[in-house]
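One protein chain omitted, others in place.
A and B label the chains in the order they appear, each numbered from 1.
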Amino acid sequence: MKTVFEYTKNMEEVSTSYCPGCTHGIAHRLIMEVLEEKDITDKTVGIAPVGCSIAAPRFMKIDMIESFHGRAPAVASGMRRVLPDKYIFTYQGDGDLTSIGGNEILHAAERGEKFSTFFINNAIYGMTGGQMAPTTLIGQKATTAPRGRYVEKHGMPLRMCEIISQCQCAVYVERVALDTPVHVRQAKKAIRRAFDVQEKRLGFSFVELLSTCPSNWGLPPVKAVEWLADNMIPYYPLKQFACPEEVK
Amino acid sequence: MSEKILMKGNEAFCEAAIRGGVRFYFGYPITPQSEIPEYMAAHLDDEGGCFVQAESELGAVNMGLGAAASGGNVMLSSSSPGIALMQEGFAGLCVCHLPALVVSVARGGPGIGDIRPSQADYRQATRGGGNGDYHLITFIPTTVQEAVDLIYEGVTLADEYRNPVCILVDAMMGQMMEPIILPAYKKTFMTDAEIRSHKPWALTGQGKRAEKNRIHAMPWSPEELMATNLEQKAYYDKAEKELVRYEATGLDDAEVVFVAYGTPARITGEAMDMLEEEGIRTGMIRPISAWPYPYEAFEKIGGKTKVVITVELSFGQMMEDVKLGVRGRLPVSLICRTGGVLFTSEEIVSETKEILKGVTE
Partner (left out) sequence: MAKGILKFNIDKCKGCGLCIHYCPQKILGIDVELVNALGYHPVGLLKPDECVACATCAIMCPDGVINVYSEE
């Protein structure tokens, strides 16, 4: 009997606390698979955000710390000074990264910090129950935009890859999605490229993963992945914004 | 080998920290302590360390948290409104049981305030603006030399107590130049092997450890949070026994006992000489630790004292602790200025005489 797929040993045995169909489970697994395949698990430290994935240290089998809301890139920057030879990543949601943490991520990119950020963009605040995020789409309803987001009151949603890729030291910037098997395979390649960028000390690597939040979108998981494809991808195009030759 | 050298306070603080073992500094410019990031930018890399100018004080304190979590010896510094921004980070360092050396150079406030000396961050340091049950172990030196000695020791105390140690000075002490003796360099622990051996809890990548390390910035249940708080409380209980420091002079037969620290303590010293010449016996309690506070010093006040006068550059933030120490046995009064304004020794003398008159009538 040949093994085609076995769940990575880098995830703990316990069930995750995430909702049914939440793509955090896929994103966590992809990162842990890449660490296992590159054989760098025991050289990696992760930083979880405030958000649903503050739970990540319970599920990922690596040294981890939870950071204050938005501050993960600063924590990673400090950590990088003490651990010049290890792999460091931040794993952040859209409220954490684009709202309260906007300054920290911008300057990590500006400084070309040699860690990777995995940005889980599901266009809503998950943990706190469905408030509007800077990435919430026009017309999308949220508990703090009960009539839907509209430009005059709320402005336009932030496209972080486009912003981060303006920083010249953000050498690898790519947007992927977790809605279909093809996209999930592409997402894993992007995550691997991010760790390759770290390995070669080329600069800051940033991967935005369009994700679902079935609970706060009010959709069953299968409808949620369809909503992502129909609504998020047109506004947040899947694209490689920057990529060094060495990791292409 | 020790050397005597004329140094500006802010720069001396850096040198003391480096010799005490600090190799990672994260900061942001703010008057009156911008010389601290500047000195660290010029010198820390040469000492085998790293300096980063962060995007803000929010960034700086969180960089410090990350570096401390990975086993680094970290220094942070700022002034009043910048320290206000760092409050969440200080609470985070405490709940994570992480060491750090914090230098707080207080200026006039509240808010953006003024850039001149103040002691109106005493409550900020000792009672905290972060959330939850935590303390910054806080020292309040009066001379640049005393600050140097406390910073040097503070780096090791932070490691020992797994907690931030704060050295709170006023703007004048940061800016003034005094002759000081610098201490000898302490050993540092920088390599992967040294960190794993010296700080086995640090996040360094699991390596050959049997288990992953996790630093519980957010414990998973109320019971877990209480347990982690109790762990830290054990260190605080130890600090209350072992880190109380103060200087007391002339308490046996003083009519007036002054309580002061920092620049006001020096001005009050001059005022005490002037009062003695007029036949008014004076004494002083000069706290050196603010948390834990030297309440025990007030038990030594003799039977001749009529009043305890706190002399502060705030509306009596330390007076709250003085009243706790005095336990209602004597009247407690305040001589103060705020907003960056200073008093002269003559003003302290005349205000003391007014207070004495009020107390004896």
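One rule holds in what follows: a residue touches a chain if its C-beta (ideal position, glycine included) is under 8 Å from a C-beta of that chain, and two chains touch if they have at least 3 such contacts.
Everything numeric in this text was worked out from a predicted model, so none of it was measured.
Participant: Can you pull out the displayed chains that the omitted chain is in contact with?
Facilitator: Output: missing chain touches A.
Participant: Thinking of the whole complex, not just what is shown, which of A:Gly102, A:Gly148, A:Pro221 or A:Pro244 touches the missing chain?
Facilitator: Of these options, the touching residue for the absent chain is A:Pro221.
Participant: Given the full complex, what residues of chain A touch the hidden partner chain?
Facilitator: The list for chain A reads 1-8, 11, 15-16, 18-26, 29, 180-181, 184-185, 214, 220-222, 225.
Here is the rule we go by: only the chains that are shown with their structure count from here on.
Participant: From the C-alpha centre of chain A to that of chain B, how far is it in Å?
Facilitator: Their C-alpha centroids are separated by 39 Å.
Participant: Please output the residues of chain B touching chain A within their complex, sorted ascending.
Facilitator: 24, 26, 50, 52, 54-56, 58-60, 62-72, 74, 88-89, 92, 96, 192, 195, 203-208, 212-218, 220
Participant: In the complex formed with chain B, which residues of chain A make contact?
Facilitator: Touch list, chain A to chain B: 41-45, 47, 50, 54, 57-58, 61-68, 71, 74-83, 85-87, 103-104, 106-107, 111.
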